[in-house]
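Below you'll find the structure I mean.
For this depiction, one protein chain was excluded, whereas all remaining protein chains were kept in their positions.
Order of writing sets the labels: A, B and C. Residues in every chain begin at 1.
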């Protein structure tokens, strides 16, 4: 008798999810990756660490986040939508879950400093926040273009005591910030942990970040059960690197729920990409015919990434999850719709998932289905940008 | 045997807290005030209403908010500080507690529209949010100067489907927005509820808003008890109109805790004001020798109010609570200090309370005391302003 | 019965409808000349606004006038001094917000007003329920306390307010602050409601900005109050002579 496959367990000993994942880093970083892997495995089976991780999330970051039934939205679109409210977590998105885990691990490894990459600044702010709390030094690498586009987030990190370094190489955006953080890590790996912001990078990052984010799915599963909703028909989340999606999928990986990841149409690594190796991992990437990595384009800086976490590449290849692309226009409409119907201004990233529900309700999502939406972050950071776009059209 | 006085119960039937409070409104508004009083009394003793109020706060607004022990801050200042994290409530401050209550009451009264005043925009955004959720129409009055200073909050309210009306009379700031909202209420009182943003205005507003905010204090009291901290030595909150302070004080009014309200030095109605009548209430006001109301001045728009809620005037007069003023400079330092030590960027308003702790630790607050700080809101809304100020000095 | 009410009842007995213009004290240096001119033009009594920083019941025109007046340094004392020095030939009724009297001291304020020739006071944010102290102070000084009623007033309140008001009852024609609405609105219903319990003279205000509106309003009431429309002409440069002409036009319409 063949067992059904178990999804979202630990990867292989070399960090593979099926054909994806692994560890593609300079030799100089291998010891740090190995040390991190060992430290994570040790910590993640230590009740003291797990307790502290949960209590910091609870007492500092505001977990658990609620599940909100979107009554007016559901009525209008004919499907029953529940939103997991990561927008209410401290610093405004799910990013805090991961950095709380990684900074506690940093301290446990005896390191005194973290570095991080950031695109729009959400992961940078979250890292700066968690570092401040533990008194860790923190340097954040951010594409120079992004430092201008997100000046307030730069200042926010500085207020929190972090140093922000503008990255002037390449496209001067997120993927270059990752490159630069990796380069810097080489020269400070002894006392510094690289606090990666999504389920990407070399093993153990994709696994570790998913584990730190899986609290989203575990909470949601319990909350829906407690409310009598049970397993939803569909679980949907936006996908940049894929950490919020991985976090919520983790609660339903081996249930009957359909799992849907929504990428930005201009950065849809699964739909438009091909297998490749970047930033330490083998995954799906958007690349030229010659294997050069292309720039992603999205209205939302957080989805402006040409790759996707390797576990998602595997979930796609195995058919367990579907990945779809949504364009900027639909995202703008979705942001406005949710704001006006429910009093929740979603992050542009999260609005991708909202837009997909609006597009597919009554079609790919049969009428009356229950849908769990991961509302990965709040839109306050995006209001100025949306204002500019909408004003520019008047 | 004389009973000790009971603080923060219901006011007198005419809405008095000692000598303060009452109802000073145009006759045209009297029926609405009386209707509201009756509706509130009825609702607040109806378990169905109370249940809905609590469940909306829980499932939509993210309550309960945690109490965070500020470890590094405490160590540096030699007092044990616990922060009640209203910054984590939906829309970023305690304001949501009140508007959830008032919008539910609006619907219960059969009204279909709300109006509100706002200064910095926090109460306006909260009202727009709660109104959107229930499908109520919403118009927000905001001083014209403030609409420019807080353009993003204006757009946020518009995204939520509200209309924002710039008020061009008087000083074009918060107190004029209140005047204008009152004027407008006169002409639409039949189908419209005036969703006042603090513990001010005519009876029953100061009482009702305090009741809707008292969840802060009740939660905090339970949380500190559960953690074995018990009753803190000091409970401190910033005071604009006084709603967040009233909310947290309510949990400790009849305990041994010292209650301290921190006003902006440039708007210290208790320290520098005198009794008077404004905006429907008798309270302490900053006024000229001729009884003209003066403009308050504060770095934080939310404390830029020349009055204070009448119950605070009473708590001050009776000696149950103390009120102190803190200047803009100390507030800026406090905002930076808390950010860097704890990874929490407080609202400028809340930073007043932080600054007071920093100033008095080891003095008016003996070393080793436990202090409960109401962190009324997050500082994201203030980051641009603080950036401008600090850059301007470089 | 306060002197003001005696006067106004006598006016009604005489068959004349009362015309009561409103002026913002101190809005121009010659504001008392405007008042005098209005009396010349046919005003039966005059409302004198004392400027307040936060005029909650007033629309933009009177707000503007109050700002100008305050900027010119107007105070209760300065107004009283000017009133005491003029002989304006008609009953004077002040209108302002409660904080000014509260701050000045209620007995002191009413005494000072009385000494300056004022015989009535309208305090739109002072509810009947909160008015006891103020009324007591006014009683000592023969100052009539005038209450407003509004279209939203409930039957029970109509009765109490009509009984409490002195001099006349101020019937708001509309649910609006000053200067924002036009026409008699609910005036008939409101006036009837007052009359159902009291024979106090009842004047219609809020929304009366043209002679025709004034004529319509007096068909069913005992008089009218003309505020923002008049203040607007002064803000835009009217002379006392213009004010006399303005008031005379209302007088003619009412008397027709």
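Please note the rule applied: contacts are C-beta pairs under 8 Å (C-beta built on N, C-alpha and C of every residue); 3 or more make two chains touch, one makes a residue touch a chain.
Everything numeric here is computed off the predicted structure, so don't read it as measured data.
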| item | value |
| --- | --- |
| Chains in view that touch the one left out, judged over the entire complex | A |
| Per the touch definition above, residue among A:169, A:225 or A:318 touching the missing chain | A:169 |
| Hidden-chain contact residue, picked from the options A:215, A:278, A:316 or A:386 | A:278 |
| Of A:115, A:189 or A:334, the one touching the omitted chain in the full complex | A:189 |
| Positions on chain A contacted by the hidden chain, ascending | 14, 22-32, 34, 169-170, 175-176, 179, 182-183, 186-190, 274-280, 282, 285, 287, 290-294 |
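The definition used in the following text is that only the chains that are shown with their structure count from here on.
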| item | value |
| --- | --- |
| Chain located farthest away, centre of chain A as origin (C-alpha) | C |
| Between chain A and chain B, centroid-to-centroid distance (C-alpha), Å | 35 |
| For chain A paired with chain C, centre-to-centre distance based on mean C-alpha positions, whole Å | 66 |
